[in-house]
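Missing here: one protein chain of the complex. Every other protein chain is in place.
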Amino acid sequence: MEKIIEMRNIRKTFLGNVANNNINFVIYKGEIVSLLGENGAGKTTLMKILYGMYTKDSGEIYVNGRKVEINSPKDAIALGIGMVHQHFTLVRTLTVLENVILGLPSPKGFELDLESARKKLQEIIKKYKLVVDPDAKIWQLSVGERQRVEIIKALYRDINVLILDEPTAVLTPQEVEELFATLRIFKNEGKSVVFISHKLEEVMEISDRIVILRNGVVTGERKKEETNERELARLMVGKEVIEALRKEGGTVGAPVLKVEGIKALNDKGILALKGINFEVRKGEILGVAGVAGNGQKELEDVICGVRNPLEGHIYLKDKEVTGKSPKEIVNMGIGRIPEDRMESGLILDIPVYENLVIEFYDKPPFSKGMLINYAEIKRFAEKLVKEYRVKTSSIYAITRTLSGGNLQKLILARVLSQNPEFLIASQPTRGLDVGAMEYIHQKLLEAKTKGAAIMLISEDLNEILHLSDRIMVMYEGEIMGIIDRSKEDVDIEELGLMMAGAKRRVTL
Amino acid sequence: MSIAAVSSFVIWFISATIRMATPLVLATIGETFAERAGILNLGIEGTMLMGALTGFLVTYFTKSLWLGVLMAAVVGLLFGLLMAFFAVTLGVNQHVSGLGITIFATGLAYYTYRAVIGSPTVPPSIKAFSTLKIPLLWKIPVLGPIFFNQYALTYIAFLLVPLSSYVIFKTTFGLSLRAVGENPESADAVGINVYKIRYISMIIAGTLMGVAGSFFTLCEFNMFLYNIVGGRGWVAIALVIFANWMPWKVLGGALFFGGIDVLGLRLQSSAIKIPYQIYLMLPYLFTIIVLILVARNASYPAALLKPYRRE
Partner (left out) sequence: MISLPKFKLEKRETPPFWFQVLMPLLAVVIALAISAIFLAIIGKNPFLAFYNMFMGALGNKFAITETLVKATPLILTGVAVAIAFKAKYWNIGAEGQLYAGALAATWLGIMHLPLPAVIYIPLEIAVGFIAGALWSLIAGYLKAKMQVDDVVTTLLMNFIMIYIVQAILNGPWRNPKTMYPSSVPIAKNANFPKIIPNSRVHAGILLSILAIFFMYFLIRKTKLGFEIKATGANPKAAHFLGINTVKTIIIVSIISGGIAGLAGVGEVCGVHYHLISGISPGYGYSGIVIAMLGGLNTIGVLLAALYFAVVINGAQIMSVNMHIPIFISDVIQGITLLVMLAMLLFFEYRIRRVK
C-alpha cells in the first residue's frame, strides 16, 4: 500500500503534560484508519498537529514522501488534508453554500460566484451522498446535516485525506450509516480517512486498520480482520492499569441520593439522559466512568440545579430535589464541585475570601438580616486557606490569580466546610499536577470516611479505580452497568467494553 | 377639499419625506455595516454632528459645496477609525467608548464652531445645495416632482441602498462581513482577517455618517445650528434594529420615520391638539417593542458587542 502521510516521532507537550510521546503514525492511500483511545489519549492532538492547528515540539511529517512543515490549516488544506472537528466552525445565519465558500477567493474577484460554486457543491452532494439543501441556513439544519456541511467544506477544497474527530458522537444510528456510506465512497476513490473515536463497535465496522493510543503512546496497531472488540478494549484501557483489588466492605449505609427515571435534554435539544436510575449510599464513593459526552455533564447539571429534567425524580433522603434552585439545593446539604471550575465553581474576578463563602454568605455567622459580616468571613477564609494549604498571596488576592490546583482547593474547602451529606464531584482533578491530585483524593476519602455519600464523575479511569467503591458506566445517556467492588473484582476489559458501548450488564 | 389640494399635499408630503429620510438612510446604512461586523457604534450622533459642522465650515470658507461634503466624509471616516481603535484594537467596552466618542465629538463640534465663527447675532449662512432636477424625468406629472427633484445627496443616499445590499449579500467582502459579525471564531478558522474586516466596516460607517451630517447644514438648512442633528443618530441606532440589519428595510424604516418627522413638523404649526413630540417619540417606542419581540430570537449579529481576541 502506498503511504500518503507519515508522521515520525511526533512529540507535543502542553504545560508539562506529554500529549504525544514520540508517536509514529502512517496513513495509506485508499484506507480508513481509526485512531482509537480514551479522552486525553492524544488522538485529537496528533491530528491537530497534522492539520496545522498545533505546532509539534519535535518530529517530522511527510506528505507523499516529501518532508513538509504545516503551520496553519491553510497549509494543511493546500497539501490536501482536511479536518472536521467536534465543534463545528459554521456560521449559523449563512446558508450551506455560503459557509462552504466562506474565506475562499471568488473566481469573479470582488463578486461572489454562486452559480459555479453551486454546481461544484451539487456534484459533491451527488457523488458522496451528502444530502443537504445548499440554500438552507445552518440554524435550520440538524446536527447531522451540519456535520455533512463540514465534510462538504473539506471536500470542496479538494482534499485527499479527511480527518474526522469523534464524528458519530452527535449522530443518530441512521446518520451514522449514512456517514459510513460517504466514507466508503471516499475511500473507493483512492482517498483516505482518519476516524478518531472511542466507540469500539463503529471502529470495528468502518475501519480497515486501527491504531490505539493511550496516554500519548501507541499501544497497538491492528488490521480489522486480525482483532476483536475485547482486545481493542484492553489496548485502549491498558493492561498496566492498577489491578483492581477487591475493596474491603466499609460501613456503607442507607441510600442518601436516589435518582429515578431521569430524562433530560442537552443544550442542543437532544435527549442526553435516557432514563437514569441509581442511588448513592452513605459512606461510599460511586464513581461514574465514561468517555466525556455521554450524558455526564447533563447529569451533573440536573443534580446541581441548573438543568431541569424532562422526567424523573431525585431524592435526598426522601426529600425532593428535582427542579429546585441552586440555592435550595445547597441549603439541603448537597455539596457541588462542578466540572467547570472557572465559569461555575468560582467567580474569578472577586477576592478569595468572597469565593470561600459564596454559597452560604447569607447565613449566620456571616450575615444577619440585611448586613454582611466581612470580619467573620475573613476569619473563616483565613482558617480554610490554612487548613487546605491554598497557595495564595493572601485572602484578598483576586481569585483569578490562583493556579488551577489552588482554585480547586478553594472549591473543595468551601464545599467540605459545610459537611455535606451528599457530594457530587465532577472531574475534580482535571488538569492538576500529581500533588494537587493526591491531596484532593485524600480529602474525598476523608469525607467518605466521615459518612458523606459521594458521587465522583471522572474521565480518568485511574481516579475512578483508585477511589470508587462502586463504579457506574455511562454511555450515550444510559447506564451500562454498575460494578460493586465489595462483591467482585473489576474486569478492566469489561469496563472498557461498557465505556465503549459494546457491552451492557443486566441491571442488578 | 378639492382633488388639486389633496394631490398637491400628497406630492409635497412624499417629496418632503424622501428628503427628510436622506440623512437617516445614509447614517443607518453606515451603522448597518458596523453592526453587521459586530460593532455597536454609539458614536454615531457625535460623528454626524461633526460631519454637519465640517461640511458647513469648509463650504463657508471655500465656497465649494462638494468640497464640504468630501471633508465631512473624511472627518466621519476619522471618527469611524477612532471607534474601530477602541472597539477592535483595544477591544474595550463598546457602549462606553461609543458614548465617549459622541460626548467628545459633540463637544468638539460646538467648540469649533464657536471658536471659528463666534456668536454673532445673525448666524452666518452659506448658499446651500439646490435640488437637482433630473432632466426630462422631473416633468412627469406627480411622480416627477416627487422623485426626480431632490438633492444630489438624496439620490446618492437612495442609490446606496441597492448598492449596499449588493455588497453585503453578493460580494466576498460582504460574506466575510456577515461571518465576522455572527461568529468571528468560525471566520478566523477559514482564514478571514477579523480585525481587517471590522476596520473596513467602521471606515464605511464613519464616512457615511459624516456625509449624513453634512446633509443638515448643506441641504436641509444653510447654517449650523444647535442640535441640528436632533437625535437622528440615535434614531439610526433604533432603525438598524427595526430594519433587521437589512438595507432595503432600512430604506422603508427611514421613509416611515421621515414621514413621521414631516407630519410632526406640519402639525407643530397647526391647531391639532396632539403635541408633536409624541411623533418624535415613536421611532424609539417602536424600536423598544421590536427589541422585546426579538429578544429571544436574536437576529442580532451574534458577535455584536463582543471584542475578538485570539487566545
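Letters A and B name the chains as they come in the text, with residue numbers starting at 1 for each one.
As a convention for this text, a residue touches a chain if its C-beta (ideal position, glycine included) is under 8 Å from a C-beta of that chain, and two chains touch if they have at least 3 such contacts.
Please read these numbers as outputs of a predicted model, since none were measured by experiment.
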item	value
Residue, one of A:18, A:124, A:265 or A:372, that touches the chain absent here	A:372
Candidate in contact with the missing chain, chosen from B:148, B:195, B:215 or B:245	B:195
Residue among B:62, B:89 or B:125 touching the omitted chain	B:89
Interface with the unshown chain - residue positions in chain B	40, 42, 46, 86, 89-93, 95-97, 99-108, 110-116, 195-196, 199-200, 231, 234, 237-238, 241, 275, 277-278, 280-281, 284-285, 287-288, 291-292, 295-296, 309
In chain A, positions touching the absent partner	304, 306, 325-327, 330, 338, 343-350, 354, 358-359, 361-362, 367, 370-372, 374, 393, 397-398, 400-401
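To be clear about the criterion, only the chains that are shown with their structure count from here on.
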item	value
Between chain B and chain A, distance of the C-alpha-averaged centres to the nearest whole Å	48
List of chain B residues in touch with chain A within their complex	170-176, 178-179, 182-183, 185-187, 189-192, 301-302
Chain A - residues contacting chain B, complex	73-74, 89-94, 98, 101-106, 110-112
